[in-house]
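Before anything else, here's the structure in question.
Note that this complex is displayed minus one protein chain, with the remaining chains in position.
Residue numbering begins at 1 within each chain, and the chains themselves are lettered A, B, C and D in the order written.
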Amino acid sequence: MRIGVFVCHCGSNIAGTVDCEKVAAAAKDFPDVVYSDDTMYACSEPGQQGIIEAVKEHKLTGVVVASCSPRMHEPTFRRAVERAGLNKYMFEMANIREHVSWVGKDKELNTNKAIDLVMIAAEKLRRDKPLISKKFDINKRVLIIGGGVAGIQAALDCADGGLEVVLVEKTTSIGGKMAKLDKTFPTVDCSSCVLGPKMVDVAQNPNITLHTYSEIEEVGGYVGNFEIKVKKKATFVDWEKCTGCGLCMEKCPSKKSFDYFNEGIGTTTAINIPFPQAIPKKAKIDADFCRKFTKGKCGVCAKICPTKAIDFEMKDEIITENVGAIITATGYDLFDFKKYAEYGAGKYPDVITSMQYERLMSASGPTTGHIKRPSDGKEPKNIVFIQCVGSRDKSVNRPYCSGFCCMYTAKQAILTKDHIPDSQSYVFYMDIRSPGKSYDEFVRRGIEEYGTEYIRGRVAMVYPVGDKLIVRGADTLAGSQVEVEADLVVLAVGAESAVGAPQLAETLRISYDTYGFYMESHPKLKPVETNTAGVYLAGACQGPKDIPASVGQGSAAAAKVLALFSKDQLESDPQTALVNAARCIGCYKCVETCPFGAIKEIEDRFGNAKAEVIETICQGCGLCSVTCPQSAIQLQHFTDNQILSEVKALCPSMMEKS
Amino acid sequence: MSEKKFLKNESVIPFIEGLAGGRKVLVPVCEGDAVIYRPYRKDCRLELTRMPTISPKDATFPRTETLMTFKQAPVAKTEGDGEGDSDAQPKLELTETLPEEKVVVFGSRPCGARGKSIFTRVYETEDVKDPYFIGRRDNTLFVSIACAAPETTCFCTSVGGGPADTTGSDVILIPVDGGYVAEAVTEHGAELLQSDLLTSGADKAGEAEAVIQKSMELLGDADDFSIAREKLIELFDNDEFWFDMSAKCISCGTCTYLCPTCYCFNITDETAGKSGKRIRTWDTCMSNMFTMEASGHNPRTSKANRLKNRVGHKFSYYPSLHDKVIACCGCGRCIKSCPAAVDIREIVKSAQEYEDVNE
Amino acid sequence: MTGLEELKTKILGALPELDVVIGWEQGYDALNATPLFIRKPEDVERLIIGPLCAHNLATYLPGLKDKKVGIVVKGCDSRAVIELLQEKLINKDNITIFGLKCDGVVNLNKIRKKIGDLGQIRKVVFDSGIITITAGETDHQLKFSEVRMDKCDTCKYPNALLFDHFIGTPDDRQNGIEPEHISDAEFEKMSLEDRFAFWKQEMSRCVRCYACRNACPMCVCRDHCVAVTRDPHWISQENDTADNWMFQMIHVMHLTGRCVECGECERACPMDIPLMLLRRQMNKGVRDVFEYEAGIDPQGKPPLLTFKVEEDNIPEREW
Amino acid sequence: MPVYDGKELRIIGFLCNWCSYAGADTAGVGRFQQPTDLRIIKVPCSGRIDPLFILKAFQGGADGVLVSGCHPRDCHYAEGNYYARRRLELLKRFLPVTGIDPDRFEYTWVSASEAPRWQHVVQTFTDRIHKLGPSPLLAAPLTDAEMAKLQSQVEAGSGCGCHK
Partner (left out) sequence: MSMNNPYLPEMATINEVIEETHNIKTFRVTLNDTEKMKNFTFEPGQVGQLSVFGVGESTFVINSPPTRMDYLQFSVMRTGEVTTKLHSLEAGDQIGVRAPLGKCFPYEDMKGKDIIFVGGGIGMAPLRTLLLYMLDNRKDYGNISLLYGARSPNDMAYSYELDEWFSRKDLDTTLTIDVEFPDWKHRVGLIPNVLLEMNPSPENCVAVTCGPPIMIKFTLQALKKLGFEDNQIVTTLEKRMKCGVGICGRCNIGGSYVCKDGPAYTYEQLKQLPNEL
C-alpha cells in the first residue's frame, strides 16, 4: 500500500497551535506512508487538486488528511479521492482541529497528539478495503402513519406528486387533534372549515388508500422496500355497506357511552360516528359499551340497519402493504391533568382541560357551542385559565415547553368574551411564549381588547366554596397572594408523546427521546429525517408543534419522499456488516441483537446454518461484530483489525514506558 | 559411565547455586499444583520429587523463538514537490537472531531429557540444520533425576527408555537415602560434577541400583509397540476405528505442548510500526488450524484425522523414517494431563490388536 | 450418586433410538474416570458414576449436532446443556438427558496437593465421607470434603435441572452456603497491585494449549476461535505473559453471562491456573447487575443479548 | 509514538460517531480547552466497542481508557448504547479482579451538544489518571520483590486461596 498524508494548516486554525510541518515529517516514518506534505487549506480547490495530483504522481493507493473533523469534510475529501481515481473508502481523516488545535494550548503536546492521530488514521487506512455501494429498486409507494393535519398534508402532497399513498389512522376518522378544535389562533378561523376540505380531498384522491381504525403491527424490509403489516381493528360494522346514515345512532339504547371525540364532555351511543364531518363517515361499535357485547343481548342496530352492515362476529384483520418510504405523523397526546391534584383536576367537575373547553365552545360539540359548565350547565362568568399544566415542570417529568398553550389560551380567552360578553377571563402564567408570526399581537389583543387578565404566577391550589372554585395563587409581579373566585377553571394541558409512541418507534426502528418524542436525524439540518433510512417524521410526534409547523413538516417530509423517489434506484451505504461464512457457526446471536433486523438466517449449500447481512437494511452500527464471539461478522471499514490496529499503535505493549 | 558421586540433600541448593555461574539454571518449581521449570531464584519452591508437569523441551525449543527481526528503513525523501525518487520502495533490513544463552536444566526426568534426541533426528540432518535448536541444544546441559516412583501413566520402558535412561542427559542423579548418587554422562556433565559439594558415591551404588530396580518393577512388563508401525498404516483408512478412538478427545493441545518429543511449530510474523519479527511458536497437530490451507481446504478436518496423525507420527511414520525409534518417551504427560484422559497406550494397543471383523 | 443399575437399565432402554450415549468409565487407574461413548449395549457394562466423574459431558454436544445423543448429567452439567439449548447451539429433539443427583466430584489436583504424585494407584474406596486411595503399598485416607472440587463446596444445584430420565430421587439437600466462594474471600482481600502481580505470574505459566477453551462447554467457536486468527488479530502466537493474559481475558469476556461455572476450564488446565476465579468473579458481577444465573432457564436470555431501557442495577453515569 | 515524556499519560478514548465524537467536535468549536493526553478512536456506535478493545489497550500499557456514547434513549442506532452499557458496566466491575484499577476505565454519555460536559469529562478523567500515575505493565517481568511476595502469600495461605 502507498499512503499519502496531507496535513492541513487550516490557515492558523491548526497551524497556530500545531507544528504541521513536523506532523507531516513524522508521518513519513509510518509504515506504508510514501508521501507526506502539509498544505494551507486542504479542503480548498487548490488543496484538493494537490491531493489529486499527489495521488497520481506518487501512485498513492490511500490518503490520510489531517485537518478538521470528519463530520465536517469527510464527504468533501472522499469525493476528491474518488476524482483522483481511488475508491472513496480508501481514505481516512485525522481530526487535528476540533480535537487538537482548538482544545489544547501547548504546541509541543498538540503536535505530538496530532502525530498520534495521523498514525492511527494511517494504521486504519492500511486495513481499509475498497467498498462499493449496491443499487436496488424502489417501491414508489409511501406509508403515512397518522391522519392528523401533518399526516393529511403529507398524504396530499405525496399524492399530488404522483405517489401512491397508504394512510393509516388509529381512530375511525382522520382529522386528528385539529378536528376537535373550535377555532385556530391567531386568525380565529374555524378549524373544521380549514381542515374539512383537506379531509375530503384525502377521501377523494384516487392515489390515497385510507385505513382508519388501523394500527401498524409489523415493519419489515428497508428503505425502498418496506413490508408493512397493518392491523385493521374490528369495527363490527361492514364499512363496504355502511352509508353513514346514522340511523343506528338514533336507535342505539346504550346512550351513555364514553364520547372520546368530545373528550368525555357528554356521552354518545355505543354505535357511533364520532363527528358529523368524519372521514370516512362510518359507524363503529364501541364494544365496551354495546349491550350485545356487555350483556349478550340487544342487536337493535343490526335489525334497523338498512344495509345490514352490522357484523358482531367481525375480527381484527391483518393486511400487508408494500411501500418504499414511511412518514410518521402520529402526533401527540395531552398530559393527564389529574396529576395536578392541587388544581382539583378530576375531582371537581368544573376543572376541565383546554381541549374539553374547545369542545364546549365548538358548534359541533355536545353543547352546540354554548359554554356551559359541566357541573350544573350554568354559563360561567369568571373563567380562570391555568398555564403550563404538564409543561415546564420537572416535578411531573415534563421540563419542556409545549409551545402552543400560551397561544391557545389567549385564543380561548378571546373566544370566551365573544361567547359570553359579560365574562371575565383570568390567566395564570409563567411566561408568555408567542414567537410566531402575528402571535404576540394576538396575545396583546386579548389583553387590550378583550380584557383578559394575565397574572404572572403559579397557582397553589383550587378548592370549591359553594358552587364556586377558589383559585389561590401568587402574583409574582405584584408580590402578593391572589385569590380568584371562578365559575370554571381551564387547565392548559401540555403535549406529551402519543400513547404507544415508543412501541411504534421500536417497530419502525427509530429512536425516541426520554419523553417518547421521535428523534430527528439532525436537530438543525435534518429535522424530518430519522436515522433509519426511508423513515421520516412530520408534526408533533417529533416534539410539540402548532398547526402551521405541523403542516410545514408534513410538506417537508413529503418533499423528502418525493426526492427519494425521484431516482429509480437507491444506493446503499457500503459500510455495512459482512459475514465471513467460513467462520460463522450459525448461533444467530447477531440476529438477536441487530436493532434493524438486518441479519437473516440462511443455510449454505451444505445445509449449515449461517448468518447473512441484508446490506440495504444494515445501518452500520457494528453491534453484531461485538456480539459474535468468533468475529465472523465484521463491520466493514470498522473491522476488529482496524480498531485493534489503532489500539495497538497507541498502546504498543512495549517496554519503552517505565 | 564415569565414577559415582554423592550429592547430599542439604547440598542440592548450594550445588544449583554453584551451577548458576555463567549459566541460566532452570529448576522445577511448584506453582499451584503444576511443577514447571523456572530460572532458579533463591527461596523458590523447588520440587524435585514430582515429575514436572511440563517437559523440559522449552530449554532447547522455546515456546516462542524469534527467528529474525526486520525493519523498514525510512523513506529518504518526500517534501511534496515531486523531486527526487519518492517512488523508491522502502528497503528492509533483516537481522538473524540466533540464541547464545548457556543453560543448565536441573531436575529433569530421564524421559524429559530423552526428548531432544527425537528432535535431533529431524532438526539436524545432512540436508538441513536448524541453527536455533542446535544452538540451544549445544548450550544446554541436563542434570536429570532418575525416576524412583513411576506413576500409572508412565511407560518409558515400552518406548526404549527407562527410569534411569541417560539419553539426552549430561548428569544423572539417582535418589537414595539422604541425597542423590550422581553420575556424569557426558564430558560437560563431568565438569559440572567437579564441585566440592559432591562426595564419593561409590558406596551407594548398590542402593542406587536397588532404587532403579524397584522402579522397574513398579513399571511392570514393557509393552511391545513394534508392530504399530505397520498396523497404524493398515488402519489409516479405517474411519470407524479412529472415530471411536478420538470420541472423547477435545482437540486441545495439552498432549502435544507437554510432550517432550512433539516438535512441530508454527511461524508467524508480528509487527509494530515499521519493525517486526518472525517468530516460531509451538504448534499442535491436534488443532484444526494446523493443516488448514488458505483456500479453506483441510486434509485433517476431524479430530479423528488429527489424533490419527499424532499417534501415527509417533508410533509409525517417525519410526519408519528413523531406525524404528518411537517418537515418544513414555512420560505419560499426554495421558495424565489430558482433560479427557485419552490414553495413547490404549490407542496403540487397540490398533495392534485390531482385527477386522469383516475380513 | 446412586442408582448405577437404574441408569444402565434406562440407557439400555433408550439406546436403540440413539446414536450414542455419553457417560463415564474408569480410566487409566482406579482414581481416574474418563468419558465413555456408548454405542453398543455391551458398552453399558463399563459405565460408572460417582465422585470421580467430574467431566462435564455437555462439552461434546455441539460437536455431535446432527446425532441423536444421550447424555448423563450432574446438576452442574445440566446447566451447560440448558445454556446450549438457550443459545440454540443444540437441538433438544436430538438429545436425551439422563439426570443424576450428585454429592460432589473429586479434584485430582487437590489430592496431588495433599499426597504428592500418586505413583501406582491400585484401589480407591469412597466410604462415608472418606476416600481411601491405595497407591503402591500405602493407604492414603482423605476427607472427601477436602478434596472435592471447589464448585461442590457451594453447589446450589445437586440435581440435574433438565432431564428426560432422572436416576433415583432428587436430593432435597440445601447446602446453605452462599454462592460466594470461600477462597475468593482471600483473593478479595488482596490489593490491586498484588492481584496484578498474581495474574502476571499465573498467566506466565499458560502454554496456550487451549485445554480450558476446548473443555469449556460454552466455547462453541472452537476451530474458529479468535485466539488463533490473524483477522481479527487479537493476540499473537507469542507465548508471553501479556498475550496469555489477553487470551484468558477473551475467554472470560466471551463467557460473560454464559458461564455455568462447571469448572471444566480449571480442571482441564495442566498448569493449574485458577481460571475459575476469573469466572466466579465475572459471574458475581452478572448476578449483581442482572440478577441472572446462566443455565437455569432454557427460555432465559443471556444478559448481554438483551437490555432494559431502565437498568435496575446500573447507576446513571454521573459525569 | 510514545506518550509525551513526563507530561502526558496514555489515555485512549473510544467515542461514538454520532454523539460523543460530535460533542468533542462541538467542544473544539467552542474552544473548550482540555488536557492533551486523550487520543480518540472513532467508532460508529458505543455498541461497536468490544470490551476487549479496552482490555487490549490495557494490555498494551494504556494508563486510562474512556468510552463515551450517546445518552441512553438517544442512540443513533436506537439500541446500541443499551448493549454497550451492559458490557461496559460488567467490565468496570470486572477490572479490579485483574488488578487493574477500575478508576482507570470510565464510560459516560455525552451528546453532540454537550461541549462543556465533554470538557468536564476529559478534564476530570485526565486528572484522575494523572493522580493514579502510569499503569502497571503486563510486559514487564515480575520483580524479585513481587515474586517473593507472591510466594510468601502462597506459603502463608493468604492471597488467592486457589493455591493453598
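In this text, a residue touches a chain if its C-beta (ideal position, glycine included) is under 8 Å from a C-beta of that chain, and two chains touch if they have at least 3 such contacts.
From a predicted model like this one, the values you see are computed outputs, not experimental measurements.
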item	value
Per the touch definition above, residue among B:Leu67, B:Ala190, B:Met216 or B:Val325 touching the missing chain	B:Leu67
Residues in chain B touching the chain absent from view	67-68, 70, 87-92, 94, 96, 98, 122-123, 127-132, 233, 236-237, 263-271, 276, 278, 280, 283, 285, 290-297, 299-300, 305, 309, 312-313, 316-318, 320-321
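By our rule, only the chains that are shown with their structure count from here on.
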item	value
Rounded Å distance, chain A centre to chain C centre (Cα mean)	50
Intercentroid distance (Cα basis), chain D paired with chain B, Å	41
Numbers and ranges of chain D residues touching at least 2 other chains	50, 56, 59, 73, 79, 83, 87, 138-139, 147, 162-163
For chain A, residues contacting two or more additional chains	593, 627, 640, 644, 648, 652-654
Parts of chain C lying in touch with chain A, wherever the complex brings them together	87-89, 220-221, 224-226, 229, 231-234, 242, 254, 304-306
Complex contacts: residues of chain A adjacent to chain D	26, 69-72, 95, 97-100, 102-106, 108-110, 112-113, 115-117, 119-120, 505-506, 509-514, 519, 523, 531-532, 575, 593, 595-596, 619-623, 625-627, 635, 638, 640, 643-644, 646-648, 650-658
Chain A - residues contacting chain B, complex	28-31, 33-37, 50, 54, 57-59, 582, 648-649, 652-654
